[in-house]
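With one protein chain removed, the remaining protein chains of the complex are shown where they sit.
Chains here go by letter, A and B, matching the order in which they are written, and residues are numbered from 1 within each.
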Amino acid sequence: MTTSLDATVATRAEPSTVEEAPYEGGRGIALAWLVVRRVLSALLVLWIAVSLTFLAIQLAPGDTVSLLLGENRDDPELRAATIERWGLDQPVWVQYFTYLARIPKGDLGVSYTMRQNVSDLLAEGAGPTITLALTATVVALIIAVLATLINTAPVKGLRAVTSGIQLVILSLPPFWLAILLLTVVSFRWGWFSIIETDSWQALVLPTLALAIPSGFFLTQVLSDGVFRAIEQPFAVSARARGLSPAAVRYRHAVKHAALPVVNLVGLQIGGLLGGAVIVEQIFGRPGLGQLAVNAVIVKDVPLILGVTLVSTAAYVAASTTVDLVAIAIDPRLRTARGGPK
Amino acid sequence: MTAPVAPVAPVTPTAPVASAAPVAPVIPAETVVPAASVAPAAPDVTGVVPTPDGAARPAPVGAQTAVKSPGRASTKLRSAPAKASRLLGAWLARLQWDLVFALPILAVVALAAIAPGLLTSADPLDGNPRESHLAPSWEHPAGTDLLGRDVLTRVIYGARYSVAIGLGASVVAVLLGLVVGLGSAVAPRWLQQVSDRLIDVLAAFPGLLLAMFLITFTGRGPDNLVLALGFGSLPAYARLIKANASVTLQSGYVEQAKTFGLSKARIVLRHVLPNALGALPIMVTIGLGGAIIGSSALSFLGLGPQPPAAEWGLLLAESRAYLRQAWWSAIYPGIALTAVVVASTVLGQSLQRRYERRDR
Partner (left out) sequence: MTTVLGALAAPSDAAPTSPVLQVRGLHVEFASRERYVHAVRGIDLSIHRGEAVALVGESGSGKSVTALSLLGLAAKTARITADEFRLAGRDLSGLPDRGWRQIRGSQVGLVLQDALTSLDPLRTVGQEVAEALRAHSGKKSKGTGAQVEALLAEVGFPDPAVRANQYAHQLSGGLRQRALIATALAGNPLLLVADEPTTALDVTVQAQILDLLGRRRDTGTALLLISHDLAVVSQVADRVLVMREGEVVEEGTAAQLLGDPKHPYTKALLRAVPSAATRGQRLSGGETERPGDTLEREATSERRPSADGLTPVLRAVAVSKTFKLSGHRQLRAVVDVDVTVAPGAKVGIVGESGSGKSTLARMLLGLIEPDQGQVEIMGRPWRAADRRERGRLRRAVQFVSQDAASSFDPRYTVEQIVEEPLRSSALSRAERAERVLQALALTHLEPSLLKVVPRNLSGGQRQRVAIARALAMEPEVLVCDEPVSALDVSIQAQILDLLAELNERTGTAIVFISHDIGVVHHLVDDVLVMHRGRIVEQGPVERVFNQPSHPYTQTLLRAVPRLAR
């Protein structure tokens, strides 16, 4: 521990040798290396995730075939097919490699309750869920920016009021919010019918149900970032140059506040998939969430494995993208010696 | 990608939300304050001066015009407006309004969880089918449900499930997080990297989905729900605890302790563990809201306590089919949930602020 601590201390050192040398050529390579490393670590996470799911199947009580077959465990034909497909008569490590080899091919097994390939089911469900998650992300960001503009407006006493409102909104259970939206907006006012699941109208309420909690969560982080940034010495310097408070806020502070938000958007995309489980249930939309709920209720193990892997992949993809965006925003992350944080 | 805290719950422990009450200046601008009489002997200015942020804000018109008082030509450059209401405001601000609001709610919920019979005389499971879906009235302040059971009674009895499952899940998560986080912080470097990766992977599953995944294997029911939820929020806690422990391990006092000849085990026992434990009650309180929402969400999906239990999420799930006829059965459990979550978050944040002040 001391070593690493001291190394950073020492890094600050040697101004003439380390800091001032503009190594123009080296930077491009260093940046490329940074990106490659990030992508490799994403793949590593995926590999561990796949292995963990395998471990879960192995460690689950009872025999694996019955576990995979669920309600169909007494069907001898399916039993034989499953044993073959998963290599269950082989030693464990062979099973592991069989499993590992199948996944990149998109072969995630068969859902015996739905009597369909898991990958087909997922492909069917992914479309609506991705649409929902993406629109919700966009709406959440819009909410966050607008609410932050209101939050950070220089009006006395405003912050106490807005933060109180935000706390309540954030504390609403998301499924209750969804029920309220459905009851009030759709049933009472007759807007945005959810009957035709393909229409844009049916997308509005589920999107709001997902985007409101997530948007206000981002608002908190963004506003906090702005408030923190305008207290930094560089903001004082900017003011001392004659910049207006608004210019300091929007030219300097917002960029600083955006950094954690960019990171969080990545996390939120993963969270939105979790949220989709409930929203899809309440609004009766098809999608990965519905699949997941059904799979859990009937103990359809291959299907829940598939959903889990897909959502992990989505999360990893999102967080990798987000890290790369962060590198684009923050020059300090670009130089490899920017330190651990 | 160092996620600060608990992305599972929409409640962020990082950002203080409530009670950002503006600090009201108590000195009326028109009063000339005799310097020597009021000022403390050695003002430590740096400790008091907030960063020069608000200086930007144009002061109200009245304050800007130069006021020439006959005795001493005092020129106001900028000053805060003074009103009698401000003094009142300052007094009100000193009251911790957030706690005034939060603690009674938590007290009522705790009472409902421990002794629901004190709050209502009705039976949560015993209904009169002829009184199905009665609107709120004196007799049934929150109406009745399909089977004619009193909704208010069921909400009161539901507190027990939500609080028990939420608290249980929080405690499980914190204890697991403590083991994993602390273990990882003191482990050799290679093991740290392995455990960091594993935590990354667990964090990659949305908490709710991770819990659902586990329930697939363990089966439904309240006990499994507690374990699954606790495990689902493990990564967030593990990261937080590890981060805190790493800060302690790199701190000046641990370095100092090494010069006393203390072994690593002693250092962990004497400094790292107590400092980590000190923050745990706060973490549990702040995480409680998220855990309660999570538990009710899973119950809502039918993965927790089974009917006819009066769990709040389950009540909401049951009400869904009759939203058009009996909105009240969907409103009250939701209000109860929201109130508990707001109150526990407020309490947690208040505790955290107090704890952070202690460190400074």
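As a convention for this text, a residue touches a chain if its C-beta (ideal position, glycine included) is under 8 Å from a C-beta of that chain, and two chains touch if they have at least 3 such contacts.
Quick caveat: nothing in here was measured; it's all calculated off a predicted structure.
Visitor: From the list A:Gln58, A:Gln90, A:Gln116 or A:Ser237, pick the residue that touches the absent chain.
Guide: Touching the chain that is not displayed is residue A:Ser237.
Visitor: Out of B:Gln256, B:Gln306 or B:Gln325, which is the one that touches the chain we can't see?
Guide: Only one listed residue reaches the unshown chain, and that is B:Gln256.
Visitor: Since one chain has been left out of the picture, which residues of chain B touch it in the full complex?
Guide: Touching the missing chain: residues 23-27, 29, 33, 35, 38-46, 48-59, 64-66, 72-80, 90, 93-94, 251-253, 255-262, 266, 270-271, 274-275, 278, 358-360.
Visitor: To test your reading of the contact rule: which positions on chain A touch the chain that is missing from view?
Guide: Residues 2-3, 6-7, 9-20, 22, 26, 30, 232-234, 236-245, 251-252, 255-256, 329-332, 335-338 of chain A touch the chain absent from view.
One rule holds in what follows: only the chains that are shown with their structure count from here on.
Visitor: Per the centroid of Cα atoms for each chain, what is the distance between chain A and chain B, given in Å?
Guide: 22
Visitor: Applying the document's contact rule, which stretches of chain B touch chain A when the two form their complex?
Guide: Going through chain B, the ones touching chain A are 1-4, 7-8, 10-12, 14-15, 17-22, 51-57, 197-198, 200-201, 204-209, 212-213, 215-217, 246, 249-250, 254-255, 258, 289, 293, 296-297, 300-303, 313, 316, 319-320, 323-324, 327, 330, 333-334, 337-338, 341-342, 345-346.
Visitor: Can you list the residues on chain A that touch chain B in the complex?
Guide: It is residues 1-2, 4-5, 44-45, 48-49, 52, 56, 60, 67, 154, 156-157, 159-160, 163-164, 166-168, 170-176, 179-180, 182-183, 187, 213-214, 216-217, 220-221, 223-224, 230-232, 235-236, 239, 244-245, 248, 260, 263-264, 266-268, 270-271, 273-275, 277-278, 281-282, 292-293, 295-297, 299-301, 304, 307-308, 311-312, 315-316, 319, 322-323, 341 of chain A that touch chain B.
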